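Coming up: subunit A.
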Amino acid sequence: MNNLLVVPLIIPIITAVLLVFLREQIMLQRIISFITMIFISIISFLLLNFVQTDGIIRLDFGGWIPPFGILFVADSFSLLLVLTANVLTTICLLYAFSTIGERHEKMFFYPFVLFLIAGVNGSFLTGDVFNLFVCFEVMLLASYVLVALGGKKRQLRESLKYVIINVVASWMFLIALAFLYGTVKTLNMAHIAQRVAEVGQDPVLTTVAILFLIVFSLKAGLLLFFWLPGSYSVPPTVVQALFAALLTKVGIYALIRTFTLMFPLNQDVTHTIIGVMAGITLIAGCMGALSGRDIYTIATYNVIIGVGFILIGLAVGTESALTGAIYYLIHDMLAKALLFLLVGMMFYVSGESVVKKMSGLIQNYPLFGWIYFLVMLALAGIPPLSGFMGKVLIGQGAIENGSYVLLAIGFASSIIVLYSLLRIFLASFYGETTISYEDRKPIPRGAYVAFVLLALSIVCVGVGAESLAIYVKDAAKTLMNPSIYIDAILKG
Partner candidate 1 sequence: MKINDVILRTVVKGVVFIILTLGVYLFFSGHNAPGGGFIGGLVLGSGIVLLYITYDLETVHRKMPFDFKKVAALGVLLATGSAIGAIFFDAPFLSQTDIYYTFPILGEKHLTTVTIFEAGVALTVIGTLVTIILSISEDE
Partner candidate 2 sequence: MFAQFLLNLFLALLWLLLVDEPVPQLTTFFTGFVVGIGILYVMHRFFGTQFYLRRVMKILYLMLLFIKELLSSSYLVIKQVLTPNLQITPGIFTYKTSLQGEWEITALALLLTLTPGSVVMEVSESGDVFYIHAMDIEESKESIIRSMGKFEKAILEVTR
Partner candidate 3 sequence: MKETILLLALVFFMVAIALLLYRVIVGPSMPDRAIALDTIGVNLISAIAIVSIVLSTKAFLEAILILGILAFIGTIAFSKYIERGVIVDRNGDS
Partner candidate 4 sequence: MIAMEILEWVAVILVLIGSIISVISAFGLIKLPDVYTRSHAATKSSTLAVMACLLGAFIYFWSHDGYVSIRLILGIIFVFITAPVAGHLICRAAYRSRVPLARNSGQDELKSILFDGDIAATTVQTIEKEKSEENQ
């Protein structure tokens, strides 16, 4: 059964490679990639439930016992994210089928998406820091290709910046890894945690931890988000959605793992810095969202706001805050994917990205408009949609911990989120339309299916928060008690 753990990584890879041979058969590519995603979604769901009964599952690759080999570790936290990532990628694929176009499809679009998801799943599941780096690179390389897919002028320019910054970020990751190895002489996360605990996270180790903070902040868009707005607004819509949903989340995942499992012992320093960074990120994100005059800018800065908000949960660090952070992560992945799909569709139907140049879309596309409205409310944390539970729990944690400044910034940000998205709704969806119903550019059915499915998932995550609660609570419990994780890896 443990071998199931590698499925979310290996099956997309193998499928992707097979699709390389099926380059010309587009229909077949679609079917195979879709089935693959459904399959790994089911597997991740099964795994998530196994974890509830059997506890943390691990898979020692090649049978090499930790800490010597590489292993995949699945706890509720990682599996929740894997599941969410896979489900939303499945839905995004539906959108892609009807929008991405044959040119892209013949240029290995599906393989790249599958590689991306493989890298993402690997990053969530791995229990080895260096392997995390490698998984990151799988994900990043796929993202490099996807972000430049299409080769438009502006796209290439922004992709270039994205790639260069990420190359430097990966370099910093290696620097951090080098220092980590230089100090604790091991790469297994649980083993690192054990060794760090043994010497009590002395100043040198804390410095190393801070290095990792910088590294993952670059990936997560925490404070160092400069690469994000440009690169998230240029690729094809479905890629934007995947980026918004997945890439920063992997960084956030890594941050949470690092500072709950490996370096949890000097929170005065580390969590304070994270808190300050999260606060600044939120403020900057809010300013960006306020400043935006086009839909892409507004949407991308909302991604940054989301990052800041989730990391308040980490900075606060209490169990309820972490529970909230996990809830919010799941919400943010789904809602941001939907938001970007919608924004891309707005551009598609109107040929415009400036808010003021669009008007009255809701008259021609009522369902489209209402789904936008829904996701807007969800992102603002309006109950009973998906954003609410996470927001409340993070707020609760912040109060327990006395982090009132973060609380204030975080909750104020949700108003800015609402305000900025509302502006789009009022200016672009509401108002008079100049195009008659007959002349409108039809929205492909596949896109609608994706919208509806994601919208449903947002509602379900919000209304059905209780059914997620056992998983999320278990995840938070494991994060709060690293010994559970360590024991599962190193004892037995």
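Note that in this section contacts are C-beta pairs under 8 Å (C-beta built on N, C-alpha and C of every residue); 3 or more make two chains touch, one makes a residue touch a chain; residues count from 1.
Criterion applied: all candidates are chains of the complex that A comes from, given by their letters.
Note that this is a predicted model, so its numbers are computed, not measured.
**Q** Touching subunit A in this complex is which of 1, 2, 3 or 4?
**A** My answer, from the options 1, 2, 3 or 4, is 1.
**Q** Provide the residue numbers of subunit A that touch candidate 1 in the complex, in ascending order.
**A** Interface residues on subunit A, with respect to candidate 1: 2-3, 6, 10, 13-14, 17-18, 20-21, 59-63.
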